[in-house]
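First, the structure itself, so that you have it in front of you.
Note that this complex is displayed minus one protein chain, with the remaining chains in position.
Our next item is chain A:
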Amino acid sequence: MAEVKPAARPLSPHLQIYRWSWTMAMSVIHRATGCALYAGTVLIAAWLVAAASGPAAFETAQWIAGSILGRLVLFGYSFALLHHMVGGLRHFVWDLGYGYEPETRMNLAKYSVFVSGGLTLLVWIVVLATR
């Protein structure tokens, strides 16, 4: 059957039309961190394969991870991981049927940045203290 081309239909309002809010920003960041983590799995795989390949490959991987650029990427990765995790916990709250009130919604979104940022700093303090 030949496909009938539909006429151009009006689009519902999208991102550019709304005032930014915490919930909107955290929704976007949850997706963005998910995508970043997706790309970052290449690094985890490369690191594990390097470890499995032998001392020379592992030393190279560790050297890259320890460089300035490496540390910056790892810092970003750790924040993305923890922010996505905290964002996921927020989704669990909603999945269970709680936290839909406007104020709760905004607070959950706001605190998810502070909690994930705090956890990231905690991780790095531990890393720098134990190395």
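Keep in mind that, in the parts below, a residue touches a chain if its C-beta (ideal position, glycine included) is under 8 Å from a C-beta of that chain, and two chains touch if they have at least 3 such contacts; residues count from 1.
Going forward, contacts and distances are computed from a predicted model.
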Pick from "ABC-2 type transport system ATP-binding protein", "Nitrogenase molybdenum-iron protein beta chain", "ABC transporter permease" or "Succinate dehydrogenase hydrophobic membrane anchor subunit" the UniProt protein name of the chain that isn't shown here.
"Succinate dehydrogenase hydrophobic membrane anchor subunit"
Which of A:S21, A:T41 or A:N107 contacts the chain that the document leaves out
A:T41
Absent-chain interface residues of chain A come out as 31, 34-35, 37-38, 41-42, 44-45, 48-49, 51-52, 55, 58-59, 78, 81, 85, 88-89, 91-92, 95, 123, 126-127, 130-131
